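Note that this complex is displayed minus one protein chain, with the remaining chains in position.
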Amino acid sequence: MPQPDLTGHWGEFGGRFVPEALIAALEELDIAHRKALEDPEFQAELAALGRDYGNLPSPMYRADRLSEAAGVEIWLKREDLNHTGAHKIRNVLGQALLTKRMGKTRVIAETGAGQHGVAAATAATYMGLECTVYMGEEDTRRQALNVARMRLLGAEVVPVTTGSRTLKDAMNEALREWVASVDHTHYLIGSVGGPHPFPMVVRDYCRGIGDEARAQLLDKTGRLPDAVAACVGGGSNAMGAFTAFLDDDVKLYGFEAGGDGYETGRHAATITAGEIGVLHGARTYVLQDEDGQTIESHSISAGLDYPGVGPEHAHLAATGRAAYEPVTDAEAMAALEKLARTEGIICAIESAHALAGALRLAEDKTLEPGSLVLVNLSGRGDKDMGTVVDYFGFDKGNDQ
Amino acid sequence: MPQPDLTGHWGEFGGRFVPEALIAALEELDIAHRKALEDPEFQAELAALGRDYGNLPSPMYRADRLSEAAGVEIWLKREDLNHTGAHKIRNVLGQALLTKRMGKTRVIAETGAGQHGVAAATAATYMGLECTVYMGEEDTRRQALNVARMRLLGAEVVPVTTGSRTLKDAMNEALREWVASVDHTHYLIGSVGGPHPFPMVVRDYCRGIGDEARAQLLDKTGRLPDAVAACVGGGSNAMGAFTAFLDDDVKLYGFEAGGDGYETGRHAATITAGEIGVLHGARTYVLQDEDGQTIESHSISAGLDYPGVGPEHAHLAATGRAAYEPVTDAEAMAALEKLARTEGIICAIESAHALAGALRLAEDKTLEPGSLVLVNLSGRGDKDMGTVVDYFGFDKGNDQ
Amino acid sequence: MRTAEAFAKTRAEGRAALVGYLPAGFPTLADSIKAIDIMIENGADIIEVGLPYSDPVMDGPAIQKAADRALHAGFRTSQVFEVVEAVSGRVPILIMTYWNLVERYGTGRFAADFAAAGGAGLITPDLIPDEADEWLAASDAHDLDRVFLVAPSSTDERIASTVAACRGFVYAQSVMGVTGARSATSTAAPKLVERTRAHTDLPIGVGLGVRDGDQAAEVASYGDAVIVGSAIVGCYLETDDVPSGHQRLAELTTELAGGVRR
Partner (left out) sequence: MRTAEAFAKTRAEGRAALVGYLPAGFPTLADSIKAIDIMIENGADIIEVGLPYSDPVMDGPAIQKAADRALHAGFRTSQVFEVVEAVSGRVPILIMTYWNLVERYGTGRFAADFAAAGGAGLITPDLIPDEADEWLAASDAHDLDRVFLVAPSSTDERIASTVAACRGFVYAQSVMGVTGARSATSTAAPKLVERTRAHTDLPIGVGLGVRDGDQAAEVASYGDAVIVGSAIVGCYLETDDVPSGHQRLAELTTELAGGVRR
């Protein structure tokens, strides 16, 4: 497993840019996590949890109709079939189990659209942990159903009224709150961002995506994929998909949210358009202005709408090991529709970015015809149907 | 496998009360289905489809926290984790494959809340079949997101403007339409109702629920359950759960929608409160007035809101092999909340009826403490969050 | 009057019979009686009284709407016998009914009350002979006709067994579709009639969305009875003014009666 250095750096990225008050907790977490990784009992408990509760491993599915149209062989890693509907269950089960191991009784989490909040609330409930979720006030309004889900699961949802009142502010608030409660509270972060060891911890719990996929593909096709495609918000599902293939001769593609188009400035293509900086505790690519103030990101996909990105991705991009490209809202929605119409699968808009990217690689022949492409379908689309209705105008009369 | 007689009767129930014009198609279906059942190739194809696409078998999950509170050992059959989020994928994959086998190119379906419509549209898309879904106009408004889902999947959705404009009228309309298109169209019915052989066909495709559960329980506990609990709308998930246990010493419980309470008249407790009659092609229990006019049913759960019930259930009730009891809206919603807060699972409101019933059996000691109860968690709750928000008032301010 | 008598007369006249359909209770209970009188006065040979049902799977939009209205106005099954009694005597009166209503009333009791009201028999769109044991017995006991349906999709075997169970006439559902569905020139209809004739001497009625005299004449050229429903119901659906509906119905019936006499 590729590790950061001991202080959490991948090359120039990563590290710990947080108040000293949190360092002890980060150290504790780092040690607890490394020990847990090597503890067969912990690993067995986590595996059982994933299997019996999370519905893992997720199936590996050859999308024949889609493949035929695309001219490449597309395999979908069906994370949409996991409990709570996305790869996120992997991360929250791992961190929640680790929380108990550390003897803490409460978790806090930040959430944008609410997906990570719901996952965190789920894992917390399951483990008997208290749970508080910070969510931008703007987002609590836009995503009222996810707020209801979290409350139904027994979590407290705190609307964040500072800054732009969206995900990045929720994350600020979670960090602030963590400083005050760090002795009994774990910050159950939602992606591979934040200060060391979070990017490593989250990756380690998400890497089952790629580990499973690698074994499944070898089993079903006798070979490795030519390319792996995943969407990149914070980057947890992509790191989860990439990690198993880092040492293989497999191309890795991360697709960022291109929003209205890279050139319009309204996007969340952090690696493509951002510059190196420090945000939320790590050095990485950041959408920022000339002064280093964070710029608000834009994407039709709430889960990708974040102006930062996990530092390991920054490193993979800087070293050329993985390629990162923007996919526009329009491209993603077209791919979402295509998948629905060919395979009968309605995926999350986040995941549609990965698929759209893969289809583009096939179309422009970046991938040779017949290539085997693994696309990580990170989540299901139930949460996105309101957006789909608006986007396609399905509410305008009865005709299609 | 318990079969109806050759003309589709279980005791006095079932049969074919449809226009002569449909008899030929029903005969054809009957023969095709029986042959398919015995065709190892068909069975293998269906099994592969279920496994790779449907995410079957669904996990069998021991709900420890819930069990502890209830004093019985509760095992949940996690149909909520299936592709499209309910047991319904089993039925639609089976019937769609059968449609292709019969050389037909189109399916029609009725739907209430849209769950079966979405499942049917999914299977049709997957198999390359045309799909038209009939849905009460009232329901198309209430369930706009599911209408969007069906359209996204490429299905035509026809709002039905006759009668009460709800599920039963959608079913009437589907039957009418089928008469006119029966040569190239299969009626992909949504539950174990309708004229013979539909109740048998749908049961045979859903029985994997119980077959899997039986094997999984034997494997995990070395024994059979003391009782099986399922919710009953049309009855497909319940027949699917019951069938494997019919010849065992296992109590079977079907929980109907008790709505506002059996005594208020506002419910969908067809077996408990209905009388024998003919509806939608079969003799069964029906909610009907003195004259035999169908009475509108009421339930907080759209999927149980149907004034009829599959004839095999009527038979199991009449012969005492299974017990059917109503569960009120309030009981179901309390069980839904309890499951969310103890196990971190948000189930469909339909499925919450099964759980509520099982909890009641435990509480009133109908089931001895320590009994092993299999509860079929027929679907996930994503579709129900709007109802949940209204019911629990989660939209009223930020406090719980 | 028995159905056979009506057909004896029309056969003697060398023409097809005109069968007019209207749901009891539509547009109102009294007006449904009045409308049936109008049909009889203007040349209908046989009357089919519809028994409004909440879930009429064989009916198209026009008849659905009419039945709905009757039910909303509080129509009860027992009232169908009032209608039958009021209009019977001159031509055979059959009831067209979905099966649940009869079963719920009690099949034997229904047959008895219907016979007592002077009714001739039942047309049962969702009851096939295979499921009709009780009705076969009750109709025998009360000497009522029973009209089952045959369809283009019926096998010869099924046609044979169905017509064997029929009395009065056979209903050829000659379009694969609900009532009111129209097919300008149906090849299916004459073919079905021909196939059915191979198995029975009973008269064969044909329903095919007939709306005017020309269509009636065409159907009359191969069928023994021309059954008209949606067009008749339509007289009252397009207007709230019942007297003007009666007027239209009189004109329509006259035209149709002319058609079967061409």
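Residue numbering begins at 1 within each chain, and the chains themselves are lettered A, B and C in the order written.
We adopt the following convention: a contact is a pair of C-beta atoms (placed from the backbone, for glycine too) under 8 Å apart; a residue touches a chain by one contact, two chains touch by 3 or more.
Bear in mind that the values here come from a model prediction, so they are computed numbers and not experimental data.
Peer 1: Mind giving the shown chains that are in contact with the missing chain?
Peer 2: Result: the unshown chain touches A.
Peer 1: Just to verify: which one of A:74, A:97, A:120 or A:175 makes contact with the chain not shown?
Peer 2: Only one of A:74, A:97, A:120 or A:175 touches the chain omitted from view, namely A:175.
Peer 1: Please pick, from A:71, A:163 or A:386, the residue that touches the omitted chain in the full complex.
Peer 2: Hidden-chain contact among the options goes to A:163.
Peer 1: From the list A:54, A:85 or A:281, which touches the chain that is not on show?
Peer 2: With A:54, A:85 or A:281 as choices, the missing chain is touched by A:281.
Peer 1: Considering the whole complex, not just the chains shown, which residues of chain A touch the missing one?
Peer 2: Per the touch rule, chain A residues meeting the hidden chain are 7, 15-25, 162-163, 168-169, 172, 175-176, 179-183, 277-281, 286, 288, 290-294.
In this text, only the chains that are shown with their structure count from here on.
Peer 1: Give the fewest steps needed to get from chain A to chain C, where each step moves from one chain to a chain it touches.
Peer 2: Graph distance in the chain contact network comes out at 2.
Peer 1: Most central chain by CA mean?
Peer 2: B
Peer 1: Using mean Cα positions as chain centres, tell me which chain lies farthest from chain C.
Peer 2: It is A whose centre lies farthest from that of chain C.
Peer 1: Using mean C-alpha positions as chain centres, tell me how far chain A is from chain B in Å, no decimals.
Peer 2: The computed centroid separation for chain A versus chain B comes out at 34 Å.
Peer 1: Out of chain C, which residues touch more than one other chain, so two or more?
Peer 2: As it turns out, chain C has no residue touching two or more other chains.
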